[in-house]
Structures are given as structure tokens and as C-alpha cells.
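And then subunit A:
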Amino acid sequence: MPAIETHDLEREFEGSVKAVDGVDLAVQAGEIYGFLGPNGAGKTTTVRILTTLLQPTGGRAIVAGHDVATDPGSVRRAIGVALQEAALDPLMTGRELLDLQATLHGIPSSKRTALSIDLLERVGLTEAADRQVGTYSGGMRRRIDLASALVHAPEVLFLDEPTTGLDPVSRQAIWNEVERLNDEGTTVFLTTQYLEEADQLADRVGIISSGKIVAEGTPAELKSQVGSPHLEIAVEGGTEAAVSAEEALGEFGKILPPKDGRLQVEIAGGAGDISPVVRALDERGIAVASLELVRPTLDDVFVDKTGEHLEGSTTDPEPE
Partner candidate 1 sequence: MSASSISASLPVIRSLVGRSMNELFRVPGAAIPGVLAPTIFFLGLTAVFGNLALLPGFEADKYQSFIIPVSLMQGAAFTGAATGVNLARDIEQGWFDRLLASPAPRPVILAGLVYSASLRALIPGSVVICVGLAIGVRWPGFLGLLVATVMIMGLAATAATWGATLAFKFKTQSAAPLMQAGTLLAVLTTTAYAPLPLLTGWLKVVATYNPLTQVLEAVRQGFVGDVSWADTWPGLVALIGIWVFFTFLALRGMRKMTA
Partner candidate 2 sequence: MSGFRANLRVVGQLGRRSIRQTFRRPQLAAPLVVFPTILLAIQTAGAGRAVDLPQFPEVNGFLDFMLAGAMMQACMLAGNTGAIALALDIEMGFDDRLLAAPVSRYSLLLGRLMGTAVMGLLIAAWFIVIGLIFGVEFQSGILGVAWIFGCVATTAVAFGAIAASIALRTGKASVVQGLFPLIFVVLFLSTAFFPDNLMLQPAASIAKYNPLSFVVDGMREPIISGFSGSHTLRALVSMAGLLLIGFTLSTFALKSRLKRG
């Protein structure tokens, strides 16, 4: 049974804005599912429906085996949630937040203290545990928020843009934690605007645009739909050298039409194929002016499906 299943899920807001427009999802237990899309695509609305914070106006959603509309209580017991704008009380300490969250989930006081200590350690906030959250950095806030979503060891964890606006180090820390949780068996539903995040972290990615899923699959499958990894090579010398180079490259894979005077060849083995190619050219006495391994990205997939680029798909997020 899938951990998250939706059929034709819809949410319409006043003014007939369809923020979610017929979404079908089947997230398997133990998966990390990446929900990738630009600002305003409908990611948060979907997460709010799946976490019982918003009712769907059409379709059905089953989370951890329970219908979000008819049995929200059971859904709430089974899920952990870290929403987009880490909603934290600046006056509470990290430890108090975890204690409150544990209380909300009915965890008896005898277990709460040890639980907080474990979770704080897990997200690396042991030292800051008794400081008010108002003094935390952006990365620390996300980590305490993540920890607070874990107090009851949820089956399914929802993370809405967990790393937006974070610096690369903090982002990596969140990624590591998500991977660790997933290794321990937690199903993770994560939204992001960063293709790199979806690519690295997610087992499967759904690309959402204007409330609709426009593509779905493993990152590799999606990228292979829009092309395969290839080398772009510029060689020194005239046409003769180019012809000879093309011959040599033909042994490695399909030759693509040249681009801006550079030769293009598909390579199946990715980076591993680079040195044999260089060696083969060298043997023919051809000097390489430049060589670049080009792989299709999820942005290419997005462009292919929607004709637009993903916003915020740059590698470096804006500093806070």
C-alpha cells in the first residue's frame, strides 16, 4: 500500500484559483519523493491538504492508510510536518519546543526528557537547546523545526521547502538528516524549488507547474527523456582534424550535430568515458582545445514540459 495516494486531487480558492488541479500521486513507503516546482506552482497547497490543514475541494487523498478528509485524526498521528516558513515561537527554547510537540502527540512525560535529548543531539543542537529560538540562525531554526516533526517517529514526513534560503552548509546538514531518516524507514515527501535538491535527494520526482504534475519519475528517467549525457569537444586544427576526431568519437557513441563548431557525442558511461575519449583523440594526434561533459538537468525537463525555466533553480540559494 502506498504511503501517500491521491486521486484527481483539487483545491480551488475563492476567485476560482485552482492551486492544485488534478494531482495523482502514489508515493511508496520508504521512498523520498521530491515535489519540484517554481513559486506558486501549488506545492504548499498540496502539502497542506496532505497534512490535514486544508480540505481538498475535489478528489481524494490517503496518507498512511487514512483519508485526510474523513479521518484527519489518524493522519495527524501518523505524520510529521515541517512547514515552509519554520513557524517557531522566538521566546521558547529548543528543548521546550520539543517538549511541547511531544506533549501534543501524547507522549508521556516519563519519556519526553530522554526523547528531547536524543532529538537535539540528532540535529546537532545540544548546546543551543536551552537558548530561545529567537537567537537561532536560519539553519538552526530549520533543524529544530525538523526535530520537532520527529518526536513521535512519524511514518511519513512532510517537508515544505526545507532548505529554501539556507547556505550550502546548512542545506547539506538537512540533506544528511533526511537521508538518515529515510534509511531508517521514514517515507519523506519533500517540496523544493531547487533541482539539485530533488536530483540528489529524491528517489522519485514529480514536477508540478500551475497545479498539475507535468512529469514524474526517477531523476535519471526524467533526464533521459530530454536527452542523454554527451561530450562537447572543440579540437585544434582545420576541417581535417575535425573529420578525424569525429571518426574517433564515433566508437564511443552516437554523434550529434555539431554545436557552435564543437563536436558532440553521446556517451553512455558518463564521466568514466572521458579519459578513453581523450586518449583516443591523442592517439590520432588531435589536440583538444576544450572538452565538456554535458548532462541534461531537471530544468531541461521542466523547460521541455512547460517552455519555461524553473525559478530559483540556481545552485546557490540567496543568502538570508
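The candidates came about this way: all candidates are chains of the complex that A comes from, given by their letters.
Keep in mind that, in the parts below, a contact is a pair of C-beta atoms (placed from the backbone, for glycine too) under 8 Å apart; a residue touches a chain by one contact, two chains touch by 3 or more; residues count from 1.
Only a predicted model underlies this, so the values are computations on that prediction, with no experimental measurement involved.
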{"item": "Options 1 or 2 - which one, within this complex, touches subunit A", "value": "1"}
{"item": "Candidate 1-facing residues of subunit A, complex", "value": "51-55, 72-73, 76-77, 79, 81, 83, 85, 87-89, 91-92, 96, 99-101, 103-106, 109, 132, 148"}
